[in-house]
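For subunit A:
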Amino acid sequence: MTNQLPLLEVRDLDIAYGDVQVVFAMNMVVGQQELVGLVGGNGSGKSTILRAVSGMLKPKRGSILLQGQEISGISPHQLTDLGVAHVPMGRQLFPAMSVEENLEMGAYLKRSKANKKQNLEKVYAFFPRLLEKRKLFAGSLSGGEQQMIAIGRALMSEPTILLMDEPSLGLAPKVVQEVMQVIHSLRTLHLTVLLVEQNVRQVLKITDRAYVLEHGKLVIEGQSQGLLENDAVKRAYLGL
Partner candidate 1 sequence: MEFFSQGLQGLIDGLLTGGVYAMIGAGMSLIFGVMRVVNFGHGDFVILGMYAAFASNQYLKLDPYVSLLVVLPLAFVFGFVLHRAILAKLLGANDQTTKLATLGLGLIATNLVLLQFGTEPKTVYTEYATNAWRIPLFGLELRISEVRFYAVIITALLIFGLNMMLYRTELGRAIRATAQNRLGAELQGVDTKKIYAIVYGIGVVLAAAAGVLLLPLLSATPTLGSVFTNKSFVVTILGGLGSLPGAIGGGLILGVVESLGSSLFPLMNSHFGANYRDAYGLIIFLIVLLFRPEGLFGRTVKRV
Partner candidate 2 sequence: MKKIGAVVGVSLLAAIGVASLGSAQNATLKIGAITTLTGRLAEFGRQQKAGFTVAINELNAKAGSKGQQFELLLEDSASDVNKGLAAAEKLVNGNVGVILNEYSSSIVKAQAQYLSRQKVPNIIVSASDESITKPGFDYVYRINPPTDEYAKVLFQIFTDTGIKSMAILAGNGAFEKSVQASALEQAKLKNVEVVGNQVYDKGLTDFRPILNGFKARNPDAVFLVGYQEDSVAVMRQAKEVGLNPKLFAGGAAGFALPEFITGSGSASEYVVTATAWVPELKTPGNKNLYIKLVNALGGSEPTYHAAQGYAAVLVAADAIKRAGSATDREAINKALLSTDLQTSYAKIKFENFEGYKNQNRVSMVAEQVQKIGGRLQFVPIYPRSLFDAKLLFPTPAWDKR
């Protein structure tokens, strides 16, 4: 599985907000073209880890390696330049810009500007619904479609790794499934994805491997298949 250098590696990561430590000694590996889930209940620290990886906050201790290179402490817009794309929590779209403009913003940096046209076509091929609605304001689309824009926008930057933060949040159950299907099909694009979600069933269904967190600590990790039957997962969620 990890026959080559892992794309992303997190070692002994401690993260704190002020005096409150929320992540304890986290270790994680994401290999090339892997779809890895990072799951846990409310406040388990999963989104915090993602924020550290995307440069939005600085860990207290430990290292974050992108293709073997230390990236902790690098600012978000520099990380984007290194090929880390972030589909943030709450999507963070530009509501009064058209769908197409939102997508184009994903190719803001030089590294992805050259292939903007092709990439746009790829994204539309992937999300035909966005092509239909490309002239509409992003803010006028449904939640699920907005999530597609957020993903499409991230794809536009030609990422080496895609970080997704709770894409199902605030979406109706049916739409959640749809979004998960989309994420699953991302593997056809040979992408590496780190997916942070609380919706563990869905995640375990579509990912290769998963890490389960409880109260900032790694509870269990392994192949997604079968992990759901593990009692530790239920414990992590329900605390029972």
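Regarding candidate selection, all candidates are chains of the complex that A comes from, given by their letters.
In the analysis below, a residue touches a chain if its C-beta (ideal position, glycine included) is under 8 Å from a C-beta of that chain, and two chains touch if they have at least 3 such contacts; residues count from 1.
In this text, all values refer to a predicted model and were calculated from it rather than measured experimentally.
Given that every candidate in 1 or 2 is part of this complex, which one actually touches subunit A?
1
Mind pulling up the subunit A residues that touch candidate 1 in the complex?
These residues of subunit A touch candidate 1: 54, 76-77, 80-81, 86, 88, 90-97, 101, 104-106, 108-109, 137-139, 146, 153, 157.
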